[in-house]
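Let me give you the structure first, and then I'll get to my questions.
Chains shown are a subset, placed as in the full complex.
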Amino acid sequence: MQRPDGRTKGAMRPVKITTDYTMYAEGSVLVEMGNTKVICTASVEEKVPPFLEGKGLGWVTAEYAMLPRATNTRKKRDIKSLKLDGRSSEIQRLIGRALRAVVDREALGERQITIDCDVIQADGGTRCASITGGFVALWLACKKLLADGVIERMPLTAQVAAVSVGIFEDEAVLDLNYAEDSHAIVDCNVVMTSKGEFIEVQGTGEGRPFTDTELRKLLGLGKRGCLTLCRKQAKVMGESL
Amino acid sequence: MQRPDGRTKGAMRPVKITTDYTMYAEGSVLVEMGNTKVICTASVEEKVPPFLEGKGLGWVTAEYAMLPRATNTRKKRDIKSLKLDGRSSEIQRLIGRALRAVVDREALGERQITIDCDVIQADGGTRCASITGGFVALWLACKKLLADGVIERMPLTAQVAAVSVGIFEDEAVLDLNYAEDSHAIVDCNVVMTSKGEFIEVQGTGEGRPFTDTELRKLLGLGKRGCLTLCRKQAKVMGESL
């Protein structure tokens, strides 16, 4: 088997995490996984959603969108059809769940951090890149809250990263680009902590069902990928959680 | 550990699949998993979405909704807020993917079957019940197309069923009801074919991350549950695929 861009089965694309990419957000990151580019910003607001008011707990939520021409053919903006795209809705719920899993909401206190993930260029794996980059933006915002004396201790209990794995031409491969993703027969997103534990596993048989053995192989590959990403995060963060 | 309703860890709630529950749809089922009740109907239309026109392939899609008082507190109808609920959006995408995985779209021909899953009463596991019941509604519609001579061969290649598993009070349990689901620390939905292969696996650490070992235990439990459900389906279908 030959991967379209010549990588070996277990190789990830080049990863680049640029911090402070824009100047207003409390945390701001440009994350690149090969040609996939996502701007992740973390915005702190001193209020929580109604269901949390008065409970002393914080909230982290995410929004995900693509610029109209992040993809090969132009995609109409959601506001044109007055509907949040179903795929975006599913993805932003995943990002929010993944990040909340490492948040000590008591330590965060009664405030909300919104992670905006805006895809500038999409070449596969945008939801995983959003989680990996979104985590760093969230960490930047938390560091700022700590530095400003707004909170007393770091509310993040571990790092989070995510990677896609899949079965492409009957082989398990890591970090699929769009050419692979659109022909993969099994597609799996793995979200892990820097401690090597799962936060979310989503495996889908796109072309055919899959076996226990295949799933195990994919999860192993995914684990390796996530831990590599956590090391990349730690490097730009200057610390690891 | 004591499950709230006294079941053993590996026990499912009583399952009941009533066919021909309503009279107009090409396929119609009431599926009950304990107190969870979902009406699933299959509607055949002699047209496909624009992206499939002229390709000779069929399409299966799903819509999911809850009656406002299917739950303990009344939930506003989507049309009041002019927004499809994010959770419903995520669920109906899952149901559609799960059912399409066993559809021979060439055999179905250029027509669309819509599976409507309307939850009348929700006590946990509504997305899984929708898949399990939705499959039978889909099968009924296909049988009708066959009987009417519209199609020549059964376009379904296997049965599909789904069940939730999770870690509740640190034990892996099968088929969580709402009381368990709302306190589960790990939540996992398993979608399988009657051949014992995975179609979709979605595991989420709600309260804490989870390990490889835990995931393996959950998947084993889920597999057993799905195969039991497939036997229940086969009984009302009078055949197994």
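Residue numbering begins at 1 within each chain, and the chains themselves are lettered A and B in the order written.
Criterion: contacts are C-beta pairs under 8 Å (C-beta built on N, C-alpha and C of every residue); 3 or more make two chains touch, one makes a residue touch a chain.
Quick caveat: nothing in here was measured; it's all calculated off a predicted structure.
Engineer: Of the identical chains, 2 are shown; go ahead and state how many the full complex includes.
Structural biologist: 6
One rule holds in what follows: only the chains that are shown with their structure count from here on.
Engineer: Let me have the rounded angstrom distance from the C-alpha centre of chain A over to the C-alpha centre of chain B, please.
Structural biologist: Centres of chain A and chain B (C-alpha means) sit 27 Å apart.
Engineer: In their complex, what parts of chain A are in touch with chain B?
Structural biologist: Residues in contact with chain B: 82-84, 86-87, 89-90, 92-93, 97, 101, 158, 192-193, 195, 197-205, 208-212, 215, 219.
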